[in-house]
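The complex appears here minus one protein chain, its other protein chains still in place.
On to chain A.
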Amino acid sequence: MKQSQSSEKKRERERERERMGREVSESCVDSLLTEMVSMYCNRLYANKPELAASRIDAIGYQVGHQLSERYTMERPRFTDHLDAIKFICKDFWSELFKKQIDNLKTNHRGTFVLQDNRFRWLSRMSLDPSAENGDVSQENSEASAENKAAQVPNMHLHFSCGVIKGALHNLGIACAVSADTSHLPACSFVVRIKP
């Protein structure tokens, strides 16, 4: 009798633990992401931006791969690609960013555009200050500064692209993901499913 009671208590505690989620501070994730990008871009692969990009992408891939397993735990299996994409837009995004994707477009031939009007991982990012300082040779410097400003968030976005790609791969969908940030802090991800 006593034993069954104590084991009941133990089970209750275990259930409690299963219900409780472990949470990570948002600013920690922001700093980690920034630090990771600068580490790969400026130190490890300073002269090879493509290589840095693919490394960052690979880290994101692993994160997405593991998270998708966790977040699909208590739901029925997906019937088609659209189902899985909808899962990414709604539940997966809610878990990661506490909001859903704002707009989803598709051409019904394997290309999906996921638009987030206020992407959390970019919302605290400021553009390169040199873009505002101006220079004597205005045209040239402005163009290069703009270029540079566009490059920095793109490096950060390789991680998010990797996360989406890893999640979809784990759900059995091979795809390529790219991102577009022409209107910060809005951000759109283009998912092309490989036939």
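Things worth noting here:
Here is the rule we use: a contact is a pair of C-beta atoms (placed from the backbone, for glycine too) under 8 Å apart; a residue touches a chain by one contact, two chains touch by 3 or more; residues count from 1.
We adopt the following convention: contacts and distances are computed from a predicted model.
Per the UniProt record, the chain missing from the shown structure is "Trafficking protein particle complex subunit 2-like protein", taken from the list "CYRIA/CYRIB Rac1 binding domain-containing protein", "Trafficking protein particle complex subunit 2-like protein", "MMS19 nucleotide excision repair protein" or "Chromosome transmission fidelity protein 8".
Of the options A:75, A:109 or A:194, the residue whose C-beta touches the omitted chain is A:75.
For chain A, the residues touching the absent chain in the complete assembly are 4, 7-8, 11, 18, 62, 65-66, 68-70, 72-79, 170-172.
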